[in-house]
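Yeah, one chain of the complex is gone here, protein chain that is, but the others are all in their spots.
The letters A, B and C name the chains in turn, as written, and every chain counts its residues from 1.
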């Protein structure tokens, strides 16, 4: 089994991106799965090309994209990607779409095909806070999650894909009052546990557990 | 023009529901639109029946459902409803679905057909905090939003529909430390402004303004 | 009985100050107490002069200063003022002290001589969130509270004094994401209830109730 894991380069004044800091430190092997790590740009236009190239080169069974969610308290496997780009800020190419569909011929949304509940349980068991999230936002993170699931739908049937948001790491918040942060080691532990859950649930439905949100 | 506005009955130990407290105080007329107010139950099974009955009785042009989002800071027009029920708690009938599709034959999600950006602008102009939200959760609020948009899609073409989340009101948080709340008067002002925006934008596309979320 | 209540003028880019917006709307009479309302400047140097002048002119039994605490969720009667000025920002005169004692001959701190627990109970009973706070900060709010209690200690024995922090009001946070706010009407209701508690407890010790903070 092979899992392609991507992390983003930094954006919006940050010198680092915790997603890539964590992804590049992942072990090369989790359970019996090979982990392939690729950095992708915070760019609406270019990030899908990077992922598609990596899929063609490595033929992974699973694609997991990881991104920064400053302000969140724990690790968030994302449940759903929506067919909409709406940038609060421009991306690293200076492009700022407003209320634009990602794919004119795509469905309104795709659900993650990763076992998000099992991933949350595994991350918590490793001592790191986690919860299923029901929005990946409307920026490049949601965009790449939608594009990955669209690619799988149209071009790479049989593969599974999804997205995980991670909080700031501590060094990013030393000058930001009251912003939650974890350590990069905790992010690595969390993502490794999530990968192990993906391997364990490869042939079975997601864990049946309470994890919804009233709003 | 006629706008059907629904509010929910109380749930989860709350003696009141701010959505109904605000909706029942709305004026009977906003701009040239008649406002019809209906209370619906916090029930996965029964809420859609209440809405459908009200649509059949009143033949509104627009259906706006309003619900409580404890912990949110402002008024949130919701952008999207997803085809999934996942209850953190049981509803008022004691029913707690886990990862269940709402409609087996429905799409993964529906976008609101209300002018959510214009509604946010109008609410802020009235002095009340507001933002577009990209998740209505996975409880009865998301459920009724999805069901309304499904009904419109299948049974009532030409109508428009959507959902607005409102925060706690002050009396609900006197014994809850560090929970944001607005006054019921502010909720009424906000919803009235949102209705005015719906009327104003009935024949034109939504306002083109920045209002996305990076995550 | 006569209660002098002060509110501040706006500071740090805010067009209004909720403390004065609320104070100027207070009734002229609460229970049998006359309420005298005075606006004071957000100035380390000048605010004590304004208060002293008002004390000399009106000879109040109680002095209550009210100030803005952006980011707090409810009404906070302050427990203690410390003998230290440490400005995160400059005051309205451009003065920014760092770690400077307020009164070289004063004690390290003064406790409020208002019935802070009874005030919290009264405000909550009126449906508004409230809690005793154990820090008034190190800016002009703490400064004026300390100066009032110092004046009472040295110059006006027999009078009582203290401070109440109030959150933002809704119109201040329309462009500030995730900041709590109450309505100005709720602030007026809360402060009126607090004044009533001050009158009720004028001749008895503060209410004996749980209201401490673990940190």
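Definition applied: contacts are C-beta pairs under 8 Å (C-beta built on N, C-alpha and C of every residue); 3 or more make two chains touch, one makes a residue touch a chain.
Since the model is a prediction, treat every value here as computed from it, not as a measurement.
*Asks:* I'd like the shown chains that the missing chain touches, ordered by label.
*Replies:* A, C
*Asks:* From the list C:80, C:102 or C:152, pick the residue that touches the absent chain.
*Replies:* Only one listed residue reaches the unshown chain, and that is C:80.
*Asks:* With the full complex in mind, choose from C:27, C:107 or C:177 the residue touching the hidden chain.
*Replies:* Per the contact definition at the top, the residue touching the missing chain is C:107.
*Asks:* For review purposes, identify every residue of chain C that touches the missing chain, sorted by number.
*Replies:* 12, 67-72, 79-80, 82, 84-89, 96, 98-99, 107-111, 117, 133-139, 141-142, 165, 206, 208-215
*Asks:* Name, in rising order, the residues on chain A that touch the hidden chain in the full complex.
*Replies:* 73-74, 124, 127-131, 170-171, 173-183, 185-186
Keep in mind that, in the parts below, only the chains that are shown with their structure count from here on.
*Asks:* Could you state the distance in Å from the CA-based centre of chain B to that of chain C?
*Replies:* Using C-alpha averages as centres, the distance is 38 Å.
*Asks:* Need the CA-centroid distance for the pair chain A / chain B, whole Å please.
*Replies:* Inter-chain centre distance comes to 29 Å.
*Asks:* How big is the gap, in whole Å, between where the Cα atoms of chain A centre and where those of chain C centre?
*Replies:* 47
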